[in-house]
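Just one protein chain is left out here, and the rest sit where they should.
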Amino acid sequence: MRAAIAGASGYAGGEILRLLLSHPDIEIGALTAASSAGTPLGAHHPHLAPLAGRVLLDTTPGTLAGHDVVFLALPHGQSAAVAAGLGDGTLVVDCGADFRLADPTAWEHFYGGAHAGTWPYGLPELPGHRDPLRTATRIAVPGCYPTAVTLAMFPAFAAGLAEPDLVVVAASGTSGAGRSPKPNLLGSEVMGSATAYAAGGVHRHTPEMEQNLSPLAGAPVRVSFTPVLAPMSRGILATCTAPAKPGVTPRALRETYEAAVKDEPFLRLLPEGQWPATSMTLGANTAALQVALDERAGRVVAVVAIDNLTKGTAGGAIQSANLALGLPEETGLPLNGVAP
Amino acid sequence: MRAAIAGASGYAGGEILRLLLSHPDIEIGALTAASSAGTPLGAHHPHLAPLAGRVLLDTTPGTLAGHDVVFLALPHGQSAAVAAGLGDGTLVVDCGADFRLADPTAWEHFYGGAHAGTWPYGLPELPGHRDPLRTATRIAVPGCYPTAVTLAMFPAFAAGLAEPDLVVVAASGTSGAGRSPKPNLLGSEVMGSATAYAAGGVHRHTPEMEQNLSPLAGAPVRVSFTPVLAPMSRGILATCTAPAKPGVTPRALRETYEAAVKDEPFLRLLPEGQWPATSMTLGANTAALQVALDERAGRVVAVVAIDNLTKGTAGGAIQSANLALGLPEETGLPLNGVAP
Amino acid sequence: MRAAIAGASGYAGGEILRLLLSHPDIEIGALTAASSAGTPLGAHHPHLAPLAGRVLLDTTPGTLAGHDVVFLALPHGQSAAVAAGLGDGTLVVDCGADFRLADPTAWEHFYGGAHAGTWPYGLPELPGHRDPLRTATRIAVPGCYPTAVTLAMFPAFAAGLAEPDLVVVAASGTSGAGRSPKPNLLGSEVMGSATAYAAGGVHRHTPEMEQNLSPLAGAPVRVSFTPVLAPMSRGILATCTAPAKPGVTPRALRETYEAAVKDEPFLRLLPEGQWPATSMTLGANTAALQVALDERAGRVVAVVAIDNLTKGTAGGAIQSANLALGLPEETGLPLNGVAP
Partner (left out) sequence: MRAAIAGASGYAGGEILRLLLSHPDIEIGALTAASSAGTPLGAHHPHLAPLAGRVLLDTTPGTLAGHDVVFLALPHGQSAAVAAGLGDGTLVVDCGADFRLADPTAWEHFYGGAHAGTWPYGLPELPGHRDPLRTATRIAVPGCYPTAVTLAMFPAFAAGLAEPDLVVVAASGTSGAGRSPKPNLLGSEVMGSATAYAAGGVHRHTPEMEQNLSPLAGAPVRVSFTPVLAPMSRGILATCTAPAKPGVTPRALRETYEAAVKDEPFLRLLPEGQWPATSMTLGANTAALQVALDERAGRVVAVVAIDNLTKGTAGGAIQSANLALGLPEETGLPLNGVAP
């Protein structure tokens, strides 16, 4: 099978390519870009030695045609037009936000502009979401923060152990903010410093978390989300806490999470007492989880670590694409982090 | 006036010395240590050029006697014995935990062993705490996390704007974990990675936060506290959120915080929309604050940045010592962070 | 005395302001910028709390007039025009490269365009350079790398201990590359990675090193210079090595350096066996030095650490300005690094 990548010069595009270079069943076809068209990939991703000489094409229906799967790693708002030029015979996997939200009102409130529609949601671990991906021809890859938070909390909400009032504080590496140079993303600014941003209920990933968790909770889950930019390139460490329902015990909580991860190839519940670190999952498609009951405060506390570019974007995209292409879900996806 | 520092080879001791080197009214007297006694200070703190040749003495009543103020930067449990050898004519400022908590039960639960007692609490900004410090001869310096969290939330609780159900997630630099070499604190482990630790209600600073905030809230404040080790040497960025009381408006919240910081030399409320970064306060005694009302989630969200070694330990210690010594509170304390 | 700063929104401008805020004899006057004119300084340097509300003016002769000293922190090529509008009654201190080189040919080779001229060179520690600064009305602040390398090697060359064939490899923090956002300076790119750049003899600071050291060596010093971008915001660590002249002994080398630093307030020769780290000098105007004779390889090896923004730019600028303004050279300049 052959894959094209639109937006190959950015971080998401680069990570898709890094993973596909080790994928046994997908070969790399057209690589396209916008302003970087005409330049060699090695100028953008010098870590990908075998592709260094490949020249980036323009992102057009023509350059993307003729592939089994097309990965879109484009700025918000551009996916619909590109996808329209690709028939249903081509699997289109969108790493952008355009087709993630089902609720047009939430879309308009957080993103502005017209809602493009809704595609099957590429988070196989979320109950009910794996099977539809097997027949999908269009897939919306979840946001990096919603991936982390949903994986941390779906067991508790699905089992009725937590009240639908969730507080999330998540530290993210800077690659989550993309590659467009902005002063606040300069190394000089971010090294040695942690900073909150988009706090107070305005981050666009908030409604996506609510959309994922509310059906499991059987009630609208309110999410208070504070993202923190941490001095690291990759990784999300999300702390998620909600009031425990009456009568929940540490043992019930542990067993619920053990059951939830048991058959999931990329979910890993750490031994009791060991808390996730993002280095455990660097470059891997794994989510490392831990959960505890804080009995003094009456809260479920779940912490999750993922690599925002791998499980949070490119790895998640390939995992879902594997399903839609009829391949084993784990194909070509690393399990182990690069550490130390 | 002359100061002695017990525990001068550690990070808290080093930061006290760095600040005292610029203090116009306090000269540096005896420097003492435990296993490092007999070695020059330059082997431990090569950044303190003028003191590089000073040899560390043993920590004994004799070496510490004859100073106007003695700063203790010792492991927990050692301060009481040292202080007992120093008369009331000497101001003793303890950077350790021994005399912070008023409740022996909380002490025993979180620290174990016998409760040493309670000293005046060195957080002048906490309502009601400045005046007692002016006549104190013994001062308990707050923990670094409680300093951050208390400064972020005291205005909201004191003004009755938040329910007493507080969630705190705080990222800290590694210097907060001290200088004793442990594998998990190696640069190789911490660089490029964020990790939660002591989560689920077991961190020792939790009861100190509750002790500070409950009287202001007029009710026991429950605190769910998750500390995160971030890849930076210094700094705490604490996100604090509690349900807003009914009827709270963004304007009321803003005005409450503006009033709270108005006369405080080291509290700084950022302009609306700008969120704290730890680099703003690196090496400074300043706390940078921002607050917002998340109307969708119904929560007050306050974020604070401090330098854990400065305002969170050594700077806070000197600030309180200034009051007890009859000096202007700001004497010798930097206001501006070192950035970028 | 009052100072204006042209280019106040950049890193050099910000560091000048940070230092002047603690300077007892200079007050801060006009702050000017180019595209940032009209915005508050707090949007650019939130660590400088007392200046947060100051609005940036346009950089014009009018806004800069009427100050005792004007610090220029402008892109290369803009200083001459601005200085032309300021009379000799105003001390002009240029942090840019325009007036550093005496040789027009070297200027044209490395910078291109017409040579603007030569101003007194602001490195008081370089033999013969302190006295001219006392009467200067124009000062060219050295480049950050030449500052480091000159301070490391002037004693060896002046004493005839080294052959005029110098190899320099210097690791620099990213703030040396300025604040204009470029993809290669993004935190995502620089964190966790070291990279060489401008290697092979093309870096613009090379002729400045040669200009400083050749007169002392009594022969043209050839410099092979390789700069390395290191994952830190501040600091230069330069390793400088040249063949030892016949008969040089470790003792003679040590004594030469001891004599060279003896009366210099900002030069510090570390105890034998202790090598410089940039953290020793973070935020300080100090240069930390060590030197050794590698007898197997027959070379003098000198290593120096400075803060590129402090001693390497803003601190050096103020040190020279102090001399020209008749103030004690050390006024307002920190000696001690912020560590850890």
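We just call them A, B and C in the order they show up, numbering each chain from 1.
In this text, a contact is a pair of C-beta atoms (placed from the backbone, for glycine too) under 8 Å apart; a residue touches a chain by one contact, two chains touch by 3 or more.
The model shown is predicted, which means the values in this text are computed figures rather than measured ones.
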Of B:V55, B:A81 or B:L186, the residue in touch with the unshown chain: B:L186
Contacting the left-out chain in the complete assembly, out of B:T63, B:S79, B:T150 or B:S175: B:S175
Selected from A:H67, A:R100, A:H129 or A:R268 as touching the chain missing from the view: A:R268
Contact residue for the chain not shown (choose from A:R18, A:H205 or A:R299): A:R18
Contact partner of the left-out chain, one of C:A34, C:A65, C:A292 or C:L325: C:A292
Absent-chain interface as seen on chain B, which is shown: 11, 173-175, 177, 179, 181-183, 185-192, 231-233
Hidden partner chain, residues of chain A it touches: 11, 14, 18, 21-22, 42-43, 45-50, 52, 175, 191-192, 233-234, 268, 270-271, 274, 277, 279-284, 286, 288, 334-340
Contact set of chain C toward the excluded chain (per top definition): 165, 167, 169, 171, 186, 188-189, 191-197, 199-201, 206, 222-224, 226, 228, 230-235, 237, 239, 241, 275-279, 282, 290, 292-299, 301, 303, 305, 339-340
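Basically, only the chains that are shown with their structure count from here on.
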Intersection of contact partners for chain A and chain B: C
Most central chain, judged by mean C-alpha position against the global CA mean: B
Rounded Å distance, chain B centre to chain C centre (Cα mean): 35
Centroid distance [mean C-alpha coordinates] between chain C and chain A, Å: 44
Overlap residues in chain A, where contacts from two or more other chains coincide: 186, 188-189, 191-192, 231-233
